[in-house]
Each structure stands twice: as structure tokens, then as C-alpha cells.
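Every protein chain but one is kept in place in this view of the complex.
After this line comes chain A, so read on.
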Amino acid sequence: MNTGTRAAELPAETMTLEAEARPGTDPTGRDRSSAAARLLPWGTSIALLVVWELLSRAKVFPSEIPPVTEIARALIKLVPTHEFGASLLATIEQFVVGLLVGGVAGIVLGVLLGAVPLLYQLTHYLLDFLRFIPAVVYLPVLILLLGSTPGVGYVLGAAGAIWPMLFQTYYGVTGVSAILRDTGRVFGLRPHQRLLHITLPAVSPFVATGLRIAASHVLVVVTAVQIISSVAGLGSDIAAYASNAVYPQMYALLVVVGALGVLMNFGLERLERRQLHWHTSYREAGR
């Protein structure tokens, strides 16, 4: 997966793509075609939903796939309920705690490993091994230790966040330009000043990429944990509806999880655009 790519250009690449994909920045300035380009994805999405609705109504789809309108109705009924609110909150809480704990741990370890080559040499076989173990694998042990509590979500969420953050930060720290490091030393900056004014800003594009990868991992892990075990959250509700064959409600919750993912990505993108306005990929687009 993405976490495995060693790419100093990764942030630049992902960000450039987005900056260029922004409608309205088309240098030819053809307004009509860019408006069409903006509307087209909505059109195809709606068309697909209509096709789904028709196929489902015509009983081409099995009964496990209800019509879109029924899902929408279920969603509208579900959202105001107390149970839904509690589950949504539980999922968000596990997501946030997991991302924070794992993210901060990943950054700290990444900076340490990048700054102390010996540390990296001593541990990198172990790290390369651990990073490819999917976080959910630890679920049975954690259920034994903690029971079906939110704690399981926190820990495994953090386990999902830590690797992309650690490796992105590490690549960032080792990639700080030699000239900038020389500059910091020649002008007598102390180690903490160099960290604050040179290393951390230079690493921040890498951290941003790590954060986005980590966030999507954490959402997947947290939801999966809830589906498999009975840790409270949207995932366990999805599992419950599915096993009782209440499909419209189940899909309604899938829609909510998807929306959470979109919102999270949108928020992180906004944050990135603001914090990294100086970065090559945002210079023209973001200012």
C-alpha cells in the first residue's frame, strides 16, 4: 500500500495533482468547458444511482440490495435517533483518539529515527517487518485483554496510524537538504532551534501526506474492529443490521461511514493548503 512507498516526491506529487485538478485554474480559461467538467461527475453519480434504483425495483438485484430511495428513507429515519448519535460519536471518538495517539507517536519516532542514524540501523529490520502487519490482526488478543471496549478501537486505530506517520516523517527528516542543514549550523542555531525552524517545516509536507494516509487507515481499522468485535460504533450497528437482514439501515450506515471519510479528507486538504501555502505545489493555486 501507500505506506510502503519510499518517495521523497510523494507529497509534491499528490499535491500537484490536486492543485492541477482544481477546476477554474485551467490556464486556457474556457469557462463553459470547466463548468461542464465540474457538473459531469455529479451527472454520472446521479445516473448510476438511478440505474441502481431501477435494477433493484425490477428485481434484477437480489433482495440484499434494496433500492436507493429505500436506503435514503432509512437514513432519514435513522439519523435523528439517539442510538445513531451514540454510535456516530463512538466512531468519531475512536477515530480521533487513534489518529492523535498513533500520529504523534509516529512523528516523534520518525524524527528520532531520522536524527539518530544508529537508532534506525538497529531497528529498521524490525520496523520493516512490523509495518506490513495489518492492525486488525491484534484484535483477538486485545479483546482478551480489554474486552469489547472503546479502548480496543483506540489502540488499533493508533496502530493503523503509526506506520504511515513514522515512515513519512523519517523520509522527510532524512531528506532535509544538506545546504539547509549547513545553514543552520553555520549560523550557530542550537539543536532545538534547528528542529523548530528548519527540520520541522521541511518535514511538514511529508507529515501532511502521512496524515492523510494514516487517517484513511484509522477509519478502516476502527470500522473493521467494530464490525468484527462488538465494540460500540457505526461498525457494530452495521454488523447487527446485516445479521438481522435489515439491509436499508445497513446501507444507510455505509453511506454515513463514506461521508465521514470524505469530510475528513476535505478537512485535511483544507488544512494542508493553508499550512503549506509556501510549498511548490500550492504557490500559484493557493494564494
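As a working rule, a residue touches a chain if its C-beta (ideal position, glycine included) is under 8 Å from a C-beta of that chain, and two chains touch if they have at least 3 such contacts; residues count from 1.
Convention: contacts and distances are computed from a predicted model.
According to its UniProt record, the chain left out of view corresponds to "ABC transporter" among "ABC transporter", "Acyl-CoA dehydrogenase", "ABC transmembrane type-1 domain-containing protein" or "Transport permease protein".
Among the residues A:V104, A:L189 or A:V246, only A:L189 touches the chain that is left out of the figure.
Contact with the chain not shown here comes from a single listed residue; of A:I92, A:L180, A:A239 or A:L268, that residue is A:L180.
For chain A, the residues touching the absent chain in the complete assembly are 177, 179-180, 182-183, 185-190, 193, 197-198, 201-202, 204, 278-279, 283.
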